[in-house]
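The structure's right below; bear with me while I get my questions together.
Apart from one protein chain that is not included, each protein chain of the complex appears where it belongs.
Then we have chain A:
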Amino acid sequence: MTILDTGTIAAGSLLTVASLTVAEVAAILAATDRLERMAAAERAKILEGRRIALLFYESSTRTRTSFELAAKSLGAMTTLVSDKSSSIEKGESLKDTGLTLRALGAECIVLRHANSGAPYLLAKMTGLPVLNAGDGMHEHPSQALLDLRTMLTRLPGMGGRLVNAKTLEGVTVVITGDILHSRVARSNAMLLPRLGARVVLCGPKELLPEDASGLGAGVEIERDFDKALKQAGSRGKAVVMMLRIQRERLAGLELDLGEYISRYQLDEERLRSRAPEALVMHPGPMIRGLEIGGEVADGPNSAIEDQVRHGLGVRTALLVRALGAGGFESVTV
């Protein structure tokens, strides 16, 4: 309605998990399966010659490499534009950078940006499909999808389940740590309850304001990590997702790390005594010895490497969807 909002967001964009219907989530995961089963040579023809721009204003080895390898496995041409290189002109607006990439033939932009909401601006201004690869403290939708896929493959009894509003019934996901600054936490807390999961957010007030419960139905707050773990472990299937303290975003907030570790670190003893069956996840990068003990990160409950692997698969599907190839043509955002 407003003058600024004249741009429409292209189908195939993924800016927030909130815009995905459960059926679309199912379609993305089904496509991930399909693509993974495909022979590499066949897969490499799907986006042959298509142009994808990776626009990274924040460095992120994991997410960037994942998108890049996904694009290349589909045969697409990629170009990385990062603020570390000289390719982002100093002081040029996001709009103008986006228009330049479009003029150069980019058909899809994968954006990582330090400002929340930046992908909306880019999508409206360019009309191109935009994949949000993490925006400020807002969202990281592809991470939530890869986390979902990891749960579906690792939690007992989930294999081959159809993705619908009841898929995660009986599953409790405890997300612990710096929720305030975590786009991973937001995306997961908004997506998982729509598939039936109970999401328990856990952390001290400074890192987890009460406002977080406003993310939606199925989201609860529990300050006591031990209680949250015990409850989750005794209720059915449990997932513990640990988050890194984003010291760079604390902005003057004083945090007693010793106290934090004693209250919120997931160590061997805590896991064994409270929720021995729980699946342990972490979006990375991890700080071993801070939010998570090394033995837990490498232990049998850990799905951390699986997450990385599923990231590649899910992103392959998202790129195919963004470019309207392979049966996603009718999908709208």
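Throughout what follows, contacts are C-beta pairs under 8 Å (C-beta built on N, C-alpha and C of every residue); 3 or more make two chains touch, one makes a residue touch a chain; residues count from 1.
What we mean here is this: contacts and distances are computed from a predicted model.
Its record in UniProt calls the unshown chain "Dihydroorotase", which is the match among "Phosphate transport system permease protein PstA", "cysteine desulfurase", "Dihydroorotase" or "Lysine exporter LysO family protein". Touching the missing chain, out of A:43, A:113 or A:310, is residue A:113.
Only one of the listed residues, A:64, A:138 or A:198, touches the absent chain: A:138.
If you put the hidden chain back, the residue from A:101, A:121 or A:191 that touches it is A:121.
Within the complete assembly, residues 1-5, 15, 93-95, 113, 115-118, 120-121, 125, 135-139, 180, 183, 186, 209, 211-215, 251 of chain A touch the chain that is not shown.
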